[in-house]
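Structure, as structure tokens:
Every protein chain but one is kept in place in this view of the complex.
Moving on, here comes chain A:
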């Protein structure tokens, strides 16, 4: 079984829509169990382990993050944040059998109370075809102004 370029691109769009609509359990189900969500701190950072990143999270941390959003005593989410992705058509950089790499430019907006922030991002997805379904093997988000001082970023680009 193989997938078309359009199916890969649709997958990236659908993932962004899940995040915007807060369908986090569906989103977690997209991931392979050993995947990592990486958001580097440094411009063009190459090492996620031995340097500080903004995020480098395994499935345990991602589940914790998602569950926390709905917790009864999650004070920084009362009221809840909302987010919005505007994405450019993804580039498909690699198609090797069952594995794919995409590169997607996006504007990510996150808002809560009277504050709203806009981040310009590039997302790299490593995707794997498992039992006919595309899954996220790894995801890397590079923020254009990664060296700026940020306010809270509470949801996931």
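Definition applied: contacts are C-beta pairs under 8 Å (C-beta built on N, C-alpha and C of every residue); 3 or more make two chains touch, one makes a residue touch a chain; residues count from 1.
We adopt the following convention: contacts and distances are computed from a predicted model.
Think of the chain that is not pictured: of "Phosphoribosylformylglycinamidine synthase subunit PurL", "Quaternary amine transport ATP-binding protein", "Anthranilate 1,2-dioxygenase large subunit" or "Ribose ABC transporter permease", UniProt labels it "Anthranilate 1,2-dioxygenase large subunit". The missing chain, though absent from the display, is touched by one residue of A:3, A:109, A:129 or A:153; that residue is A:153. Looking at chain A, the residues touching the absent chain are 39, 41-42, 45, 49-56, 58, 60-61, 63-65, 67-68, 71, 73-77, 147-154.
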